[in-house]
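What follows is a set of notes on a single structure, which appears directly below.
Of the protein chains in this complex, all but one are displayed in their positions.
Letters A, B and C name the chains as they come in the text, with residue numbers starting at 1 for each one.
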């Protein structure tokens, strides 16, 4: 299990290959990658991600350990960035490996749902109209209820 | 949309990076990679995958088009190998890109469920005990019913 | 028409493809004709519930008509992914 909270960018392909190479006995590897997308108006200049150093790592570890206890997983990877990101940049990724695809998919979705609403990150969008904190969505809170 | 049915291996990382780079406006990229895992007895020598040239490409295209009609997707990738593969080798991958993670996850699971039971591939396992065709599982057929 | 066999169907019948002249109206009729030929066909088609059929590269049912069909394929349930 590897958890990285970092300002620097990461190489999705290199991370995916390294992860897949290390999971002997697993038939299924799922990755999710989050990318900064332009806001509806098409004028996002930059996204700033604030986090809570110390708590962030603990919260992600707890979420990942919970996933490992719920599903039969060979390995888990979580990378999450903070700082200033431009549209198109990769914000974060998770990877899961399991013998069977169902476990790998469900665990990856679980990780994403919890990272979204329970890991201490806050996003602020800077557009030509000014800056605004991204509000949490009811549907993200609702997504937790299925687990 | 790219669909590749090929004997040669592929580079998961390179494919994932190329896919993610081409999906402007999408905030979510999901990949699934299937890997030849050793059978329970731990003595799989090689897996041979037979397919139905011509129908394979058509069947996968149909599955991918159906996914694109059901979910709001920026792009879809399917790579599936045939021929002889050793344990640990990557058999296939799918990738999906969408604005929102739910669409990307669901579409990837849909693609996997249909590729498993509706794309004309057949796997044969060669172990020290002999060769045996992999049997389809009831749970794989059941998995189609949720869509 | 061309008749194709895959996986253990191919192995039991002993060939991947053959040309069959038939006036069978449906897939089931064609299966009956093939089963009557030789024990290896009988062995391959013994349990139809373990078989799938494609007509011109599209999955079909065993009661589907063969009119106009150029390629019939028989195979076990697929195991892709």
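Keep in mind that, in the parts below, contacts are C-beta pairs under 8 Å (C-beta built on N, C-alpha and C of every residue); 3 or more make two chains touch, one makes a residue touch a chain.
Bear in mind the structure is a predicted one, so any value in this text is a computation, not a measurement.
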*For the chain that does not appear here, which of the shown chains does it touch in the whole complex?*
A
_subunit A, residues in touch with the chain not shown (by the definition above)_ = 34, 50, 52, 54-55, 58-59, 80, 91-92, 112, 115-124, 133-136, 141
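In this section, only the chains that are shown with their structure count from here on.
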*What is the distance, in whole Å, between the centres of subunit A and subunit C, each centre taken as the mean of its C-alpha atoms?*
48
_I need the residues of subunit B touching at least two other chains; which ones are they?_
34, 112
_subunit C residues counted as touching two or more neighbouring chains_ = 81
